[in-house]
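A single protein chain has been omitted from the complex, and every remaining protein chain is retained in its original position.
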């Protein structure tokens, strides 16, 4: 009985000493040396990869990147809970967000294109046809020169950045008809690949052989066409900070905007570098050329 | 005569139904294993995941799953043990106790999405724990408490009152009787319950997406100081678990071998749950023998 008490006591002391040692010998990180970025799942891979590269060369710095969606990112940065809010859309476009309190950093561009199932037999659509399909006026692929297969719309979730961009620039601001919805690009692609007559839209980085990419008005969805705005369905990827971000946040955003990251990582991950853009677009959708 | 024939027919139908169910279940398991096992290798089990290249593994996710499970059990086991003891040994049989039992059952049938969102609002935002293992462990605790409490209560209820009376006859107080006699006697079934609930926690994804987070930053496996943020033991780092990883690569994965990774990870998950089950049985049996033989 007594022996076991002693052992218990010793064990407790040992644990206490270990915890104390751990605490005093921890890697010292000054306040603000760890930042958190939360938001868009489409932007998450880039920030995550950049964060890993950034902290691998600088000891004691930790960049914590989380998904959760653009809405989460914007509301977290608005309530000052994180250092960076990742978003697919302009803060001005998100209801419930006061864009004046936030600072926008555009770090990449994403092109979005319609994809259809291989069986459809369509490789080009006019914008008018695209609108008719997504608003439910065209119900069979025969009507737009394809095979006799009914159209199955696969939309993205309400409020998602990809859907907003697509509705604004591909459908000229028209709302698409109520239809199936999926909240992620990967699922949308695999559903289009396996469902006859299906149409959806994904970012360029999700193109693969399982689906047919569609040209709009004869323009191919390529990086070169996005740069000149010939392909109009694209959006910025934003890192939002408060108006006065701390030093590390500033440095990290500059790092993402540096040529090293923009030339390599951004391309590897299938985004388009902001440095390559020959045009720029405002939150209201106004296009102007970059010198 | 007629009754006998009916008996035969009914027996035949029951065989058929049971056989069909077994076929469905085995086909399901077989499908997962056949799809996934070929992708499992030592490299796959130990290397970190890659975001956009082929050949990534699930090492960190696997470690996170186990660590999260360990923390969740560490928090939920004492609480549910205490609650189970009170419910079975002390609680009077009245309306209030009935009400409390209902509350616990409500918790057990709570959709895991709701638990996840609650965890997000409460632990991540309110308590400012951020997306971290600790938030995830708390969310899993909420998820696990009712199941564990119920299985512990049942285990205690199955101990016959003779044992308690023997304790009282020896002059032990109620608490001493419970801790020294009843709980040890119920230990085998308690452990079985714990390990089975561990299987459920292990596969949980919806409750973790918004609490433990969806990213698995690289870990420094030479640093075991829990206060360092890159240490595997740090409870404040974000931790994507295996089940969340499967969900993520199916929805947003852009690596070329996403299908293979997800199939392999699913198979690993199943095998882990399988091991838990065997472990539960084996431990239960051994402990039972050990405790009854002495």
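For reference, chains read A and B in written order, and residue numbers begin at 1 within each chain.
As a convention for this text, a contact is a pair of C-beta atoms (placed from the backbone, for glycine too) under 8 Å apart; a residue touches a chain by one contact, two chains touch by 3 or more.
One rule holds in what follows: contacts and distances are computed from a predicted model.
K.L.:
Pick, from "Cytochrome c1", "ATP synthase subunit b", "Pyruvate ferredoxin oxidoreductase beta subunit" or "Phosphate transport system permease protein", the protein name that UniProt gives for the chain of this complex that is not shown.
P.N.:
"Phosphate transport system permease protein"
K.L.:
Of the listed residues B:74, B:106, B:166 or B:218, which contacts the missing chain in the full complex?
P.N.:
B:106
K.L.:
Looking at A:45, A:69 or A:270, which residue reaches the missing chain?
P.N.:
Among A:45, A:69 or A:270, only A:69 touches the chain that is not shown.
K.L.:
Based on the whole complex, identify which of B:80, B:135, B:189 or B:215 touches the chain you can't see.
P.N.:
In the complete complex, the chain left out is touched by residue B:80.
K.L.:
Using the document's definition of touch, tell me which of B:196, B:236 or B:283 contacts the absent chain.
P.N.:
If we include the chain that is not displayed, B:196 is the one touching it.
K.L.:
Could you pull out which residues of subunit B are in touch with the chain that's been left out?
P.N.:
3-4, 6-7, 10-11, 13-15, 17-18, 20-22, 24-26, 28-29, 31-32, 78-83, 85-87, 89-91, 98, 100, 102-107, 109-115, 117-118, 121-122, 142, 145-146, 149, 172-176, 178-179, 196, 199-200, 202-206, 210, 243, 246-247, 250, 262, 266, 269-270, 273-274, 276-277, 281
K.L.:
Over the whole complex, note the residues of subunit A touching the chain we left out.
P.N.:
Answer for subunit A: residues 41, 67-72, 74-75, 78-79, 94-97, 152, 157-161, 175, 178-183, 187, 190-191, 194-195, 197-198 touch the chain left out.
Rule of thumb we're sticking to: only the chains that are shown with their structure count from here on.
K.L.:
Let me have the rounded angstrom distance from the C-alpha centre of subunit A over to the C-alpha centre of subunit B, please.
P.N.:
One centre to the other, that is 33 Å.
K.L.:
Inside the complex, what are the residues of subunit B that reach subunit A?
P.N.:
Listed in rising order, the residues of subunit B that touch subunit A are 51-52, 125, 128, 130-131, 210, 213-215, 217-218, 223, 225-230, 237-238, 248-254, 258.
K.L.:
For the complex, which residues does subunit A have touching subunit B?
P.N.:
19, 22-23, 25-27, 29, 34, 36, 38, 41-42, 44-45, 48-49, 51-52, 62, 64-68, 81, 183-187, 190, 205-206, 268-270
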